[in-house]
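The other protein chains are all here in position, but one chain of the complex has been omitted.
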Amino acid sequence: MTINIGVIGTGAIGEDHARRITETLAGGQIVAVTDVNMEQARSVVERLGLQAEVYANGLELIAAPNVDAVLVCSWGPTHEEFVLAAIAAGKYVFCEKPLAVTAEGCLNIVKAEVAAGKRLVQVGFMRRYDKGYQQLKQSIDNNDIGAPLMLHCAHRNPTVPDRYVTSMAIVDTAIHELDALRWLLDDDYKTMQVVYPRRTKNAFEHLADPQILLIETLKGVRIDLEIFVNCQYGYDIQCSVVGEEGIANLPEPQSLLMRKGAKLYNDVLMDWKDRFIESYDIELQDFIRGCEKDAIGGPSSWDGYAAAVAADAAVTAQESGQVEPVVMVDRPAFYN
Amino acid sequence: MTINIGVIGTGAIGEDHARRITETLAGGQIVAVTDVNMEQARSVVERLGLQAEVYANGLELIAAPNVDAVLVCSWGPTHEEFVLAAIAAGKYVFCEKPLAVTAEGCLNIVKAEVAAGKRLVQVGFMRRYDKGYQQLKQSIDNNDIGAPLMLHCAHRNPTVPDRYVTSMAIVDTAIHELDALRWLLDDDYKTMQVVYPRRTKNAFEHLADPQILLIETLKGVRIDLEIFVNCQYGYDIQCSVVGEEGIANLPEPQSLLMRKGAKLYNDVLMDWKDRFIESYDIELQDFIRGCEKDAIGGPSSWDGYAAAVAADAAVTAQESGQVEPVVMVDRPAFYN
Amino acid sequence: MTINIGVIGTGAIGEDHARRITETLAGGQIVAVTDVNMEQARSVVERLGLQAEVYANGLELIAAPNVDAVLVCSWGPTHEEFVLAAIAAGKYVFCEKPLAVTAEGCLNIVKAEVAAGKRLVQVGFMRRYDKGYQQLKQSIDNNDIGAPLMLHCAHRNPTVPDRYVTSMAIVDTAIHELDALRWLLDDDYKTMQVVYPRRTKNAFEHLADPQILLIETLKGVRIDLEIFVNCQYGYDIQCSVVGEEGIANLPEPQSLLMRKGAKLYNDVLMDWKDRFIESYDIELQDFIRGCEKDAIGGPSSWDGYAAAVAADAAVTAQESGQVEPVVMVDRPAFYN
Partner (left out) sequence: MTINIGVIGTGAIGEDHARRITETLAGGQIVAVTDVNMEQARSVVERLGLQAEVYANGLELIAAPNVDAVLVCSWGPTHEEFVLAAIAAGKYVFCEKPLAVTAEGCLNIVKAEVAAGKRLVQVGFMRRYDKGYQQLKQSIDNNDIGAPLMLHCAHRNPTVPDRYVTSMAIVDTAIHELDALRWLLDDDYKTMQVVYPRRTKNAFEHLADPQILLIETLKGVRIDLEIFVNCQYGYDIQCSVVGEEGIANLPEPQSLLMRKGAKLYNDVLMDWKDRFIESYDIELQDFIRGCEKDAIGGPSSWDGYAAAVAADAAVTAQESGQVEPVVMVDRPAFYN
């Protein structure tokens, strides 16, 4: 059984997903594409040698009878409409981050999916599919380190461009941890606080960099997340889980141990694209298998909503300097 | 384009390959299987839900018109016959180790492939597809450490069963390094010597364990390979390449860094099956792509022959206690 | 030239210091001892084979004409009196932590020393003499990592006894960091905040464990210090300095890298006494040299005062749950 997939939005990430479904993964094929730039969509079809129809827009693509599942890779503000349309059509939909640009938009999707009565949506939080995070979750779930009490995390980029502003430290950068840490701990957030260390001289003046996001969870776990997007030295993701009996640390990306030039070293990645590249393969393979078995797993609409609410509270905390509550609606039993 | 694949030998490794082609890899499907135990072959078809015909024997499977490519996963002594038959039929063939049980048998295959005028055979030396070895080769080829001068290697297993005898340290264990190190260095072996350290008390009495294989290559690189198959503590593969400007070490398998029980530690694998598991996916995906593009790559018949000659010399060295020459026929230009 | 030293308080630490001056260090000899338990003082003289007079009390010992320098190793509440007496006598004095049990007491000593017009006091903050901390300070001072922006620290003990109460996390445990981090950064503290993660089940009920001390310095550096005194797995001191250009981490204590029992590991210390054992030698050797050269260095009375003020603010923050200011008197020019 092959899943027939349509791709809405054939920019960088959309083309990449189309390529991996075609060349790397089992069980899926691209049968339909669309993009606001039709020329771009056509060139992807040609470049990848797809047997795929080019549709005028996302809604037509979703409606196409031979499309079993949809990938939403278009501009963020369009996600909500396309995901709702896919749900209405009873089709599986994989939606890149964000699920919707507001928590309210995410909640609309949650409600539609609950009304549809089955999981149709998977959100593109790929970190959950990273082997290191998988090992970390496994270790916590195995009770290797007892109950988690504290997390010390860092999200560091070598540099960011001029257009990056202070709130993006939350909505573009920390958003990955905001999803991954809930999942890792099987917990939800209670409060968010942001403190601002001395600014690095290596950031543009309009940007507060670094920042520290201080989180308390419902279970009482305390998380400190350093967000440092002009750290110069590398793209570096750290996560250390301190439990009652021991500590588990996210592995470093695998690399050669070198002895050279008066140093004993491993290379550190400089480009974020290299860090979770395999996770994209694994998450999409998981989506295709979910379609095959009519049992979509992975990050849900509810997770998309939770991340959006957490990000809203963190942005508020950035501005207020206060400890801000994270307030969610009750979780539908559907997502338990 | 989908490559139609037949599997000869549906034991552990054959079934595993069938499963990964069906569930994990892109571009191939299993259309034919056979096994000396027909019942076993049928049960694999059922277990994996294959649309595959069960053939009475390997030669019939090779002859089947809808079979584009063949995987030879049967008992070692049958490999030569099936590979030669596949070459005769002009079909791509992926052959598990060993290519043939004698160097002469390997040479027969080399000659047949040369006569056929194109690469049809890929041998299942999966280590070349391991990401760590790939990084190591890349580093050497980039000249990061200058010309390689020495290699310090180890191949360690926690334990081996009673049936494991001294020569198996070469033909079953070191054989992986005998292939991988030639490839890593783009070099060939000149001599082999084996020295026997004090025996571990943890080996069965008939077995000399550990052993050290000392190799000189044509370019003058000196390799020491510790083979220790009852080392107790783990399945551990080490490879340190000492070059003129620095040293590159094969990465450890990725695992959590833990602090627990008075130790700062990473787990060491205990089961060899876990160590190169991803490499099997990558080598078979490479084979399928090679079939698609009519350009088979990876370990060749010549590499299978070279490994067999090296192993023969090493076994002779085990018995003689002397430095033994490694003597190969001239390499056909075909393999350059 | 040999410095004649008197020891006030010959309990565990006092006897240890007497032993190292006698057996390990150059340039000093113990000529006088005293203890509230005279019998104990006499037994130390005998055990170490000292040529030392046993005095009835600390004031008599300080007054003895042949005593050049005094070590104050008695019960904390007695420190202030003895240090003031030594200053009055114009004698060098090495005082174990705390310099005095209140910030006010420390300030009395500061004023007395300023009035005396020369450095006479060295405080026993031994971490500054640890080779790892020395390397870390050197690296910061070399500007290897640019300006420090954040510190992520941890102070972990395997367990603590029943008598350990919540405030001791500051006054007995974090006190070491409160001194060392000021010195490391050449900075002073602005505010202190304490947050309480979920309690470990492994602490006695009256104790909040772990705690996180959040500090802001005058230069804007943000410090998070995890204090976890029942962490079970080891005595573990972590300090990671995040600068504008890179990160420097305090080294782990040196130990064998082992491969054994399915683990690749280094042992973690279980007893705090082993961690900074060499630092005691180095700090006391530095004191003796300071006496010889009439140029006492190392942690000063002012540093003792600063640590006391910081600890007071942190204890207040433990109780208030608020961000508490750290308020010090102006630093006498004497200490610049």
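Note that the chains take the letters A, B and C in the order they are written out, and that residue 1 is the start of every chain.
The working rule: a residue touches a chain if its C-beta (ideal position, glycine included) is under 8 Å from a C-beta of that chain, and two chains touch if they have at least 3 such contacts.
Computed from a predicted structure; not experimentally measured.
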Hidden-chain contact residue, picked from the options B:Ala63, B:Ala89, B:Leu149 or B:Leu269: B:Leu149
Identified contact with the non-displayed chain, of C:Asn4, C:Asn57, C:Thr102 or C:Ser139: C:Ser139
Candidates C:Pro77, C:Gly261 or C:Gly297 - the one touching the absent chain: C:Gly261
Touching residues (missing chain, whole complex) on chain C: 22-27, 131-132, 135-136, 139, 144-145, 245-251, 253-261, 285
Chain not shown, touching residues in chain A: 232-234, 236, 252, 259-268, 270
Chain B residues that touch the omitted chain in the full complex: 146-147, 149-150, 152, 195-202, 210, 212, 214, 216, 219-222, 224, 226, 228, 231-233, 242, 244-247
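Following the convention adopted for this analysis, only the chains that are shown with their structure count from here on.
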Angle of the C-alpha superposing rotation, chain B to chain C, to the nearest 5 degrees: 180
Longest centre-to-centre distance from chain A, chain (CA-based): C
Centre-most chain [mean C-alpha coordinates]: A
Centre-of-Cα separation between chain B and chain A, whole angstrom: 38
Interchain centroid distance [CA atoms averaged], chain B/chain C, Å: 58
Interchain centroid distance [CA atoms averaged], chain A/chain C, Å: 46
Where chain B touches two or more other chains, by residue: 259-261
